[in-house]
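Okay, handing you the structure first.
A single protein chain has been omitted from the complex, and every remaining protein chain is retained in its original position.
Let's turn to subunit A:
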Amino acid sequence: MKTDFIRKPLALPKEEWVSDPLAFLGGPSIIPEDVRKTNFPIIAKEDLIQMFISIQQDGEQVVEEFQEAYRKYVGANYAIATASGTSSLHLALVGVGVQPGDEVIVPAFTFIATAQAVVAAKAIPIFVDIDPVTYCLDPTKVERAITSKTKAIMPVHVHGLPADLHALRTIADRYSLRLLEDASHAHSASINGQIAGSIGDGAGQSLMADKNFPVGGEGGIAFFRERADYDRALSFLRSSGIDYRMSWIAAAFGLSQLDRLPYYDAIRARNAAYLTKELEGTKLFSGPFVPEGYNHSYNMYRVKLSPERLGLDDLEDYRVKDAVQQLINQEGVYAREWQNVPIPGHLPFKNRKGFGNGYPFSLSDRQDFGYELHHFPETLKMLRNTLTICRELRTPIEFERIQAYALAFKKIDANPEAIRELATRSSDLTVLYERDARLG
């Protein structure tokens, strides 16, 4: 039978593994190759039974049931389930009144869909640099990007940490702008108990395969605070003819997964807290910063490298990062780059073809869209000196696996000379944002 069942358990980790020779140099891996696999989403009997029930029901009712259940969970006033996260963002933008030629402020560091949704709404994305600590849109830089054409600010809750919506709301209100959330990484994330997706005037959220709350392929949901915005989004669907509907199959899977989302969230939070605490015991590595009152959902876990604390600051930081990546991958922890180029440096924003013949960029009278990479020094710095653990930590992994991850980081931290040698050897390595942009 074709199955994703993982048959082999991990050995219980031992502290002395940190002293073993590095796997890169022929020593034993902290996590041997045959036990590296993790699964997510977890498919339970409840998922199958829900599917058996839903197949007998009217598809639209299944989607509506899901939409209502998740809207209530998030605490939003209105919701529209969609076929993808991109379409949910598009609807959220149109719903809050973004019109062709308007400008929308988005962070330079995000997934490309944030900015493509702005183009889909026939508006112009204006990119702003990130906060060097949270990696979310930096409110202190937003104000100077506002022009008479600005209609909305759409921060992204990067990796699951909510952006500083309080500061951004203050700016939005000062300039009479709409505040949207790209909550695609931030299922169940919250600020002072208020769940991401319910805080802005509107929000879009992906429910695709790589998310904490996936619906079995592609899916998304748009949220609205005001009835008028929700109605505007529905009216847009009618007038444009666009079919953004979610499949009932995705909705059925979402219904059964939603029931277990708090359980998976709790395990992710437990694992992330453990790893962050363990990294505090290393010199080279540190985990994500989470402000007081914020709940991080850890769709991804970004590890910051501080080469100076290990006497490696004479080396280029991106070379140190690359060396660490090679070493830790060999230990069985798949820490990697997630994004290598700020979004304004991706081809669709370099060529600005849009829908064809430059539309909607042609609506702008700007000579300079501000898309050159030098405008985003904090994003570039972050890309050079961080590594990301993606689905391996999103999965509600066993406690022994998170212990093993921590040991792998400690083992690398204990071998600065190996890092130095590898970083020095990689003389032909180019800085990551000079390579072709990849989406994830």
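One rule holds in what follows: contacts are C-beta pairs under 8 Å (C-beta built on N, C-alpha and C of every residue); 3 or more make two chains touch, one makes a residue touch a chain; residues count from 1.
To be clear about the criterion, contacts and distances are computed from a predicted model.
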{"item": "Undisplayed chain, where the name is taken from the UniProt record, one of \"TRAP transporter large permease protein\", \"Sarcosine oxidase subunit alpha\", \"DegT/DnrJ/EryC1/StrS aminotransferase\" or \"Energy-coupling factor transport system ATP-binding protein\"", "value": "\"DegT/DnrJ/EryC1/StrS aminotransferase\""}
{"item": "Residue among A:245, A:309 or A:381 touching the omitted chain", "value": "A:245"}
{"item": "Residue touching the undisplayed chain, where the options are A:35, A:74, A:96 or A:120", "value": "A:120"}
{"item": "Residues from subunit A at the interface with the omitted partner, ascending", "value": "1-4, 39-41, 43, 47-48, 51-52, 55-56, 58-60, 80, 83-87, 112-113, 116, 119-120, 208-210, 214-220, 234, 237-250, 253, 340, 347-348, 351, 353-357, 359, 391, 435-440"}
